[in-house]
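Just one protein chain is left out here, and the rest sit where they should.
Let's look at chain A:
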Amino acid sequence: METINMADMQNRIENVFQDKNKEKLTIYFTAGYPRLNDTTTILQALDEADVDIIEIGIPYSDPLADGPTIQETSMKALANGMNIQKLFEQLKDLRTITQKPVFLMGYCNNVLKYGTEAFCQKCEEVGVDGLILPDMPMNEYQIQFKPYFEKYNLKNVFLITPKTSEERIRTIDDQNGGFIYMVSSSATTGGSWEDSPERLAYLQRIKSMNLTTPQMVGFGIADYSALQLVNQYTDGAIVGSAFLRNLNPENLQSSIKQFVENIRTPK
């Protein structure tokens, strides 16, 4: 059973990055937003849409790395009554809904409070492929988390920024993560995007490092031109805040379909 799961997961992630010509897109949404029980509806819509990877945000009271949009959706989700138990319940049929790679994004405290091993075990049980914990430092990962991630076949996604040293990026590349999350600039999530020379230099620098782990760029990506640009240099783009801002609670599925079509269409 375990080996099959692992093979499935490897395939799910590897399949995504195999086609080098396709522009790849990860969509983030906050679980429990706009309504408590929208999670599976959103997953279904993302499965049908031209989305490559799905990232489910666990709402947290103190999301340090997030800008106003994800702060608001998190507060709303918590007010709606979302919690980790409920999320795992909602995800119990995850693998009948979608075969796309699914990552959970949250903060360390959510995992620690649940119990790191119990959390990892539950992730494997429902078919989650990996975790993104932006406030988990590498040394803590290696000491406290890695044994459980490995035991339960979860990929860890590390973040890098324009200020991360080459040495540190190489170390991260050696961790066999699902992908490397390239933060587009020194900013919290949901900011604006400019094709600044610094940003291009950053994309070029990472490309020239020929990393073995795929890289996806997030923070501030909201339209086709940014999606297309980062796909020229890296393995894809991650869109969160812009997606959440465009969710229409009255018509979730069509607003999701529309958003993904728009961001994939050259203007």
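One rule holds for everything that comes next: a contact is a pair of C-beta atoms (placed from the backbone, for glycine too) under 8 Å apart; a residue touches a chain by one contact, two chains touch by 3 or more; residues count from 1.
Keep in mind that, in the parts below, contacts and distances are computed from a predicted model.
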From "Fe-S cluster assembly ATPase SufC", "HAAS transmembrane region domain-containing protein", "Tryptophan synthase beta chain" or "Cytochrome c oxidase subunit 3", the hidden chain's UniProt protein name: "Tryptophan synthase beta chain"
Sole residue of A:90, A:110 or A:234 that reaches the chain not shown, by the stated touch rule: A:110
Identified contact with the non-displayed chain, of A:18, A:139 or A:212: A:139
Of A:33, A:60 or A:179, the one touching the omitted chain in the full complex: A:60
Among A:10, A:83 or A:246, residue touching the chain not depicted: A:83
Contact set of chain A toward the excluded chain (per top definition): 60-65, 67-68, 71, 75, 78, 83-85, 107-114, 134-137, 139-140, 158-161, 163-164, 168, 183, 186-188, 191
